[in-house]
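Before any comments, here is the structure.
Missing here is one protein chain; the remaining ones are kept as they sit in the complex.
Read from first to last, the chains carry the letters A, B, C, D and E; within each, the first residue is number 1.
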């Protein structure tokens, strides 16, 4: 597979998963490091997200769970909670993931994630 | 809902999700702190895992993703990768989650999780 | 013990420990997830903080130490540094905990915690 | 204050807090890096633990809480749980700290800490 | 070596490495805890950064790599990315470190670090 095929496949997935907020992140990344922007499209999206063994909806659940547990990834968590909505999860299911994480990552990590969820829902209500 | 109902519901779920390895963990916990053992059954299992908003299979995917990202939870990761198998995920899907985590938690966390997955698969092959 | 007894005991403790800032956090949590708000009152406060084996003052010292070490919990750290003041620790003792954490969690985590302590002291001076 | 005064004061505290297990750690450190061994005695013990603003017993509670929350510090946690015993905390109080940490650092971190506590208690029973 | 020699040597290094932004941090620290400010100058700078075994340029590379990996240290990362520039690393090399960290700490940690790098470069362009 050529690099341009990986890139095209990755970009298509990034748009589908992360929507306009993801594109905005990529514009910011690209202005500082076009190479890092390209790697993000090629490796996480072109190579990993595109793998057939787990569908996009489940990958986004895994992603959001990991970002809540890592604890220092609020901008990325915001994009990927939006991704959960775009991929068909409901607001109620996002809240369930947040509650579930209180068990494994502790209540403070869950509370911080709940704040991010509230911002994602407000942005959606405002059509942002 | 009474405390004994929470406990009974939690214990039933713990057995279903974590199987014999989970029971062994709980015996160890109970010998040092019966109260912590009781809380684990009541809150994570009786309250959270039993919530209807997200099914057990998806909760276990979220759990394993978080444990890989946290990085210092290998005993718990082993129990919950076994839980993925018990709840109907395949070995291939567990490996997909590990690969996916390389993007978000870094390759070292993914490599450590792969080692744990190998142990879980060997234990299953050996009928442990 | 019934669930409502756990809730009442938890709410009483939360008010005593976290004061008005804690109530504000709980209002925010409750507007997004009434269930998570209820769990916070029932499990961390109703079950754990209310245990007789370690008094509230020592539990708050343990809490603040853990939040500094976790590093990604500034909103919660602010509430619980306020809790230290409400439970009888002095500003000097809070600063001692911050200095002590430089040894275990590194100087950057201690510096970030010192910034939070400064905000807590300013809020108290301003009667917030 | 001269460096040798810091060192002497630090060494005396290290022996009092960490006992024979702490000395064994320091022998290992010293064989690989005498300078790091000296810094540990001078800065954490000579400078920080010796400060008057918080007594040794409370400093050890803060230390153990932070080590449980950091999650990747089991050898150090073992030494400092032993320190809690040497400084007058009971086994029951150590277990309380472990339970309390489930709220803030998550249940997996608490379970791992409980395992360490079990080892510390066994070592004490065996006179190690 | 006397304490005042450690302090003087530390302060000189802090000014050389962290420049005016580092001084501003130290003013903030000093207003809340003169002792912590003194320790920062004496131990990290006076004792560690001044050691001959690794030069300042390499120490700053190690520092920035660690701060990116820790993930919750953005104010400190900003000061030390500035330190990389002051010590002779180029903007391109800072970006290389950020990209390299995507492998070890995950892409979210790298993206957050890239945002900080952008702020450092803007501040330098604006003569701040």
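Just a few scattered comments:
One rule holds in what follows: a contact is a pair of C-beta atoms (placed from the backbone, for glycine too) under 8 Å apart; a residue touches a chain by one contact, two chains touch by 3 or more.
Here the structure is a predicted model, which means the values were calculated and not measured.
Every shown chain that the unseen chain touches in the whole complex is listed here: A, B, C, D, E.
Within the set E:13, E:26, E:79 or E:95, the residue that contacts the chain not displayed is E:95.
Although one chain is not drawn, its touching partners on subunit B can still be listed: residues 71-72, 95, 98-99, 102, 106-112, 114-115, 117-118, 121.
Residues of subunit E that touch the chain left out of the display are 43-44, 48-49, 51, 53-54, 58-59, 61-70, 73, 92-93, 95-97, 99-105. Against the chain not displayed here, subunit C makes contact via residues 102-109.
Operating definition for what follows: only the chains that are shown with their structure count from here on.
Traced through touching neighbours, the fewest hops from subunit C to subunit E number 1.
Judged by shared residue numbers over all numbers used at their interface, subunit D and subunit E contact each other through mostly the same positions, with over half in common.
Look at where the CA atoms of subunit A average out and do the same for subunit D: the two points lie 39 Å apart.
For the pair subunit A and subunit E, the distance between C-alpha centroids works out to 30 Å. Annotation: 29 Å between the Cα-based centres of subunit B and subunit C. Counting partner chains per residue, subunit E has residues 35, 39, 71-72, 102, 106-109 touching two or more of them. Taken as a contact graph, the chains are fully connected, with every chain touching every other chain.
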